[in-house]
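Pasting in a structure now, in structure tokens, and then I'll have a few things to ask.
All protein chains but one are shown in place.
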Amino acid sequence: MKTLLADALTIAGKDLRNEWKSKQTIGMMIIFSSLVILIFSFAFDPTNNTVKAIIPGLIWVITIFAGLLGLNRSFIAENENDSLTGLKVAPIDPSSIFLGKVLTNLVLVTTVQIISIPMLFLLFDYRFHGQIIWFLLIVLIATIGFIVIGTFLAALAANAKNSEMLLPVLLLPLLSPLMIAAVQATRIVLEQEGIADAISWLQLMVGYDLLFFAACFFLFEFLMEGS
Amino acid sequence: MGYLFMAYTIIWGLLAGYIFILGKRQKDLKKELQVLEDWNAEK
């Protein structure tokens, strides 16, 4: 168990250092999310008060779109120089590759969110009435679920030639319950003081996270088997 | 009444279409298999 975590941290560390040097994926993701916000402000007039109602949805649309870019890269990038084969034959548990990749993607997507969500609030002049701590909790839990299932399916899709197109097709139907819960919970937390109304959504998200984390964790070795 | 007609037309249309596709697949494969078997027997 300990070595599993240590290996996962090593893989995540390698990926993040790599990313820190090039800053390519994260840069693209941030620019892309800013552009999505820009397009949204053309599509929905920010001065209109009713647009405030769709802000919780926009947060998640931005996260998913930007996240898809990063997820696509996370295994395709390993195909260069055949380094994925290197990872597979390394004397480590395949699950630690999964954990490492989840950590990397989580860091990337959270970074994008830290920049893009305040930007969304600023540009749409949104003032929320709830408590920020609950908002952060809900965003974090939903993002973890998104990254877990996203990383898993990215590894699956990486086997195909058209993996960039395949990934969204695989991912979005599976994400639908999480997104329903995330959008509803975010809306409740942004508009109300307490978290009491959002608690059942929170439970659903935690259940989803745990269930899919367990399933992906155990099934991942099947993805890494063979050539 | 019109809706009833519409619904069943579409249901039967889709089913018939699928069965037709299956039949066509089978026919094509049969033909191909025949050709291949002839080849095998010839040489």
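Chains here go by letter, A and B, matching the order in which they are written, and residues are numbered from 1 within each.
The rule we apply is simple: a contact is a pair of C-beta atoms (placed from the backbone, for glycine too) under 8 Å apart; a residue touches a chain by one contact, two chains touch by 3 or more.
Keep this in mind: contacts and distances are computed from a predicted model.
J.: Between "Heme exporter protein C", "NADH-quinone oxidoreductase subunit J", "Cation:proton antiporter subunit C" or "Phosphate transport system permease protein", choose the name on the UniProt record of the chain that's been left out.
T.: UniProt lists the chain that is not shown as "Heme exporter protein C".
J.: Could you pull out which residues of chain A are in touch with the chain that's been left out?
T.: Contact residues on chain A toward the absent chain are 149, 152-153, 156, 159-161, 166, 169-170, 172-174, 176-177, 180-181, 184, 200-201, 204, 207-208, 211-212, 215-216, 219, 222-223, 225-227.
J.: Going by the touch rule given at the top, which residues of chain B touch the chain that is not shown?
T.: Where chain B meets the chain not shown: residues 1, 3-4, 6-8, 10-11, 14-15, 18-19, 22, 25-26, 29-30, 32-33, 36-37, 39-40, 43.
We adopt the following convention: only the chains that are shown with their structure count from here on.
J.: Approximately how many whole Å separate the CA-defined centres of chain A and chain B?
T.: 43
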